[in-house]
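Take a look at chain A:
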Amino acid sequence: MENTEKAVEPFLKVQNVCKEFPGVKALDNVSFDLCKGEVHVLIGENGAGKSTLMKVLSGVYQQDSGEIYLNGKKVEFQNTRDAQLARIAIIFQEFNLVPNLTVAQNIFLGREPVSSRGVLDRKKLNADAQAILDSLNTGISATDKVELLGVAHQQLVELAKALSFDSEILIMDEPTATLSENEINTLFDTIFRLKARGVSIIYISHRLHEVYKIGDRITVLRDGQTVGTRLVSEASMDELIRLMVGREIQRERIREENTVQESMALEVRGLWDRKLLQDISINVRRGEIVGIAGLVGSGRTELAQTIFGIKRRSKGYIALFGRELEKSSPGKCVMRKAGFLPENRKEQGLSLNLPIRTNIVHAALSMLFPMGIVRRKKEKDIAENYRKRLRIITPDTKRNVSNLSGGNQQKVVLAKWLATESDFLIFDEPTRGVDVGAKEEIHFLIDDLARNGKGILVISSDLPELLTIADRIYVMREGRIVKEFKDSHVTQEEIIAFAAGGVVA
Partner candidate 1 sequence: MNSQSLRSRRETLAHYYHKVPATVFLLFGMILFFSLLSDKYFTVSNIMNVIVQCSSGVGIVALASYLAICSTGVDLSLGGIVSLSGMITAKILTWDIPLFSQIRNNNPVFLLLIAVTAAIAAGAAIGSMNGLILARTKIPSFIVTLGMYKICETFSRVIAGGTTIRINGLPLFEFIGNGSLLNVQIGRRSIGLLPISMIIMLLLYIFFSFVMKKTRFGTYVYAIGGNNESAALSGINTVLTRYRVFLYGGMIAAFTGIIFTSRLTSASAQNGLGLEFDGIAAAVVGGAAMSGGRSTPGRTLIGALIISVMKNGFNMIGMSNSIQMIAIGCVLIAVVSVDTLRNRRRFV
Partner candidate 2 sequence: AAEYEVTLILKDNTSAGWRYLASAAIAAGEKIGVKVTENSPLETQNADEQYNAMLDAIEKQVDAICIAPVDSAGIVPAIEKALEAGIPVFTTNTRAFVKNPEDIVTFVGVGNEKGGYDIAQYMFGKLSDLEKINLIIIDGNRTGQTTLDRIAGIEAAIAEDDRVVLLDSQEGKFSRANAQEIMESFLVKYSEIDLVIALNDEMAIGAYNAISAAGREGEMLISGFDGAPEGLQAVLDGQISATLNQDLPGQGSGVIEAVKAYLDGESVESWIKVGGDVCTPENAAEFLAKLKK
């Protein structure tokens, strides 16, 4: 491990930590340190062990060997409570909110203010929670139930919860994966404020450009080992990527050839739903990659869900490959060779307790086995094929999906939809939580699909991603399409201006 000059004595020190799961060495002699008031960024490929390391630091897992020193004293956390008491707070990669409780109850869960007699002090609870939420400019009400909030707002509640601990160390495991530009900026402001107060932050992200905005130092993990720590000011992006992936990554626009064909894959005209969507008309041609940009809550996911028949439309025309889809349902769409990769893999994308290979054939069941009898050999071959193509890191596709790291789970969802060999695919946040290397592969893959004449609709909060692969971009705001960019010669700023409502179309 390389030495970087340290101005301050490390506050948290991790030494030679190992953690093994059955068949996987998730952490292999990891050492790592964190100084006071520092933002230390942790990057690495999917499955590199980032989340595992953080779970060890926050008491969810116990390391098999190795030590953790806090303020020079050795600590051992048996559970999350111990870590909380040591003033370490964490925002997990996967949400950990209780849906039927209010935002305030979630924020202070386990630490509710009580009066002297042990009776809950609801007023104080709500007021304290609201104060934190307001400091984040969220517009979320503390008394709302969490189940009524969207993904992004839930992420913000997680942030508020972490802040409420008033901790000395704050761990954020991919906090921006579901956020869009506005919220990200708020988050960064918050991070700067905390830093000024002397809070140390460990920040995990796959979006490398973020590293330069907020990071002080950066550590790269690979295969459960630390491969280097750098000062951000001294590390170039290319170097980081090389450390992470072990090869160069092309960061330019990958779509050069125009593969767009004449015939329509998807056509939507005048689509409304009862709540959000208003008069939406879009189309996707075969061989074309169309992006949809927009802020969180703008209705992109709703649009995709309505097209796919998960939510009901109140009126509007939808056609696949020129044939009208009168009442859409997922089953019908799959039969008509259309697929939809949902944004929330844990809830909508995967059967966590079933094997990887079973998950991969789920959407293509009737296509692969038209006679209704499953052939295990075929199932295995397909799964192995996608494991190689998408580089899903696992010792065996018989394993349950729950054992995979977040990014690898995402790849399984992707594989599931690729296996249907659909001619039209909607990707909702296809690279959420996916590392740069894999992301590039996914981009190539999407490009390849388009080359083969498939129509693709990509919804993404990651604007650079859209700019990299989309032929055409729609911008949504408040349930409407507010702008269509006919080609990819746009800048992020232009898109944001439309998405945020600065420009009237």
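Keep this in mind: contacts are C-beta pairs under 8 Å (C-beta built on N, C-alpha and C of every residue); 3 or more make two chains touch, one makes a residue touch a chain; residues count from 1.
The set was built so that all candidates are chains of the complex that A comes from, given by their letters.
Quantities reported herein were computed from a predicted structural model and do not represent experimental measurements.
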Q: Check each candidate in turn (1 or 2) and state which touches chain A within the complex.
A: 1
(Q) Taking the touch rule as given, give the residues of chain A at its contact with candidate 1 in the complex, in rising order. (A) 60, 79-81, 84, 92, 95-101, 105, 109-112, 114, 118-120, 147-148
